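My structure is below; once you've seen it, I'll send some questions.
Removed: one protein chain of the complex. Kept in place: all other protein chains.
Each chain carries a letter (A, B and C) given by its place in the written order, and its residues are counted from 1.
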Amino acid sequence: MVVGFSVEIEEKQNIPIVHINGEIDIYTCPELRKKLCELIDNGSRKLILDLENIQYIDSTGLGTIAHTARAIESENGQIFVISSKNQIKKIFKVSGLEKKNITLCDTETSALKELS
Amino acid sequence: MVVGFSVEIEEKQNIPIVHINGEIDIYTCPELRKKLCELIDNGSRKLILDLENIQYIDSTGLGTIAHTARAIESENGQIFVISSKNQIKKIFKVSGLEKKNITLCDTETSALKELS
Amino acid sequence: MSNSSLHMTLDIPCASEFVGVARLAISGVATRMNFNIEEIEDIKISVSEACTNVIQHAYGNITNQDSQRIYIQSTIYDDYLEIIVKDNGEGFDTDMLGTDEQKEKSHEKFGLGLGLTFIKSLMDDTSFSSQKGQGTTIKMIKKAPVLDL
Partner (left out) sequence: MSNSSLHMTLDIPCASEFVGVARLAISGVATRMNFNIEEIEDIKISVSEACTNVIQHAYGNITNQDSQRIYIQSTIYDDYLEIIVKDNGEGFDTDMLGTDEQKEKSHEKFGLGLGLTFIKSLMDDTSFSSQKGQGTTIKMIKKAPVLDL
């Protein structure tokens, strides 16, 4: 089954949590990019991206996350990515993105703890 | 996601309940056909087919069910098919199979009730 | 309007394990057209039925396995999806469809004569052409969902 793509934003402890559903690829990335830009334009410098309910992500998705992280880097901005899936951890490792201001967390709770 | 195909048999009130998982098509039908033949060869004349967890069925699957039903028809054999999904009800309707010794039920409970 | 920019072709072996591949590919196309889950199911079943017919009937006496293929084409139009399933098999006399002789043959082969019935009832338009020795082509159309704006 192909699932519809959606990006929903919730706020906890003043930090936007971006819940993403579906497949993140070259087709759906523009929508994600737009939402992330809006958050940054509105002043967010810490973001949580919840990837628990995505079915797929590739380099296009990681590219979008990396560009967002780079845009807020000089202002101490940080992105926490929630995913417990091995496949996603694996491609983050291959990409080498984790060294920067991007942190992988297993759960929302641990992401919020790191941020507070 | 493509799910593996499996056929598992459970017995309740002396009636075999055939739980089918995955997609029933020309590729998986031979396995289903084999299991149903075994049950009939072992003397079963009433069968419950649980289609609640199938992702797909087409005329090949209905053909297999119809042939099984026909094989036990002369001995008052009956097949109860469990499915609450509209799509499956629809193709049973189109096929016209329900008129014979094949009955569609929404739940296992109602199938067992009809049989007792 | 030219729509070859929204045209897909899938060429698979005439083998039962590949029918699922055709189903997956076509469901990907249908999803892009905003068909709902039930309509996507209708389309998947119809494509499967057409492929199943090729496997069961098209290449009966042709022994060169390598040339036994199923061609699935789909084109997205503004208001409908067109799907063509084609083979280069033996072909058959379409006049015999619906006759007692055909029904008998179907039963012999473990079929119910349901394949074409399903396609006709699940799709909005179906046309069938076959030529002895040339192969068979089935064209089916599903109308695009009307979006509430």
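Please note the rule applied: a residue touches a chain if its C-beta (ideal position, glycine included) is under 8 Å from a C-beta of that chain, and two chains touch if they have at least 3 such contacts.
These numbers come from a predicted model, not from an experiment.
Of C:Gln65, C:Thr99 or C:Ser129, it is C:Gln65 that touches the chain left out of the display.
Of the candidate positions A:Asn14, A:Asn42 or A:Asn86, contact with the unshown chain belongs to A:Asn86. Touching the chain that is not shown, out of C:Ile12, C:Ile37 or C:Ile84: C:Ile12 (per the contact rule at the top).
Against the chain not displayed here, subunit A makes contact via residues 2, 23, 25-27, 56, 58-60, 62-63, 66-67, 86-87, 91, 94-95.
Annotation for subunit C: contacts to the undisplayed chain at residues 2, 4-13, 15, 17-18, 20-21, 23-25, 27-29, 31-32, 65-66, 68.
The rule is simple: only the chains that are shown with their structure count from here on.
Two chains share more touching C-beta pairs than any other pair, namely B-C.
A straight line joining the Cα centres of subunit A and subunit C is 41 Å long. Among the residues of subunit B, none is in touch with two or more other chains. Within subunit C, contacts with two or more other chains are made by no residue at all.
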